[in-house]
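One protein chain omitted, others in place.
Right after this comes chain A.
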Amino acid sequence: MKILVVDDFSTMRRIVRNLLVELGFSNPLIQEADDGNNALTMLRSTPFDMVVTDWNMPNMTGIELLQAIRAEPKLKGLPVLMVTAENNREQIIAAAQAGVNGYIVKPFTAVTLKEKLDKIFERLAASGASA
């Protein structure tokens, strides 16, 4: 599974990558982008299976990236997991309305990440089966 990890902090990208590998995802298939703009360019040029993104980033924030993904016919079905320090009600609602697939508040544990990922895949499988 090809995953794009988007965060302006290199530490966080490395941690998320580390956790994904720990959960059994293939390290070489994980790629990184440091803001929404670069992420969008990568998503347009190469097919990915999932995006794990931060909220607060320069140039293009995570929510703007999510909205851009949902607005593009080729990308709109892509699962997006938000991993962010933003935990106020309005922002969580905004992410939900923009069509986020999962929302994790930092700092989080590997168990939380696994739970949210499992839930995303379960839902996708269910919607795929019913479609």
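By our rule, a residue touches a chain if its C-beta (ideal position, glycine included) is under 8 Å from a C-beta of that chain, and two chains touch if they have at least 3 such contacts; residues count from 1.
Keep in mind that, in the parts below, contacts and distances are computed from a predicted model.
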item: Listed names "3-oxoacyl-ACP reductase", "Protein phosphatase CheZ", "Transport permease protein" or "Cytochrome c oxidase subunit 2", matching UniProt entry of the absent chain; value: "Protein phosphatase CheZ"
item: Option touching the unshown chain, where A:Thr46, A:Thr109 or A:Ser127 are the choices; value: A:Thr109
item: Per the touch definition above, residue among A:Ser10, A:Ser26, A:Asn59 or A:Ser127 touching the missing chain; value: A:Ser10
item: Hidden partner interface residues of chain A, rising order; value: 7, 9-12, 14-15, 18-19, 22, 56, 85, 106-110
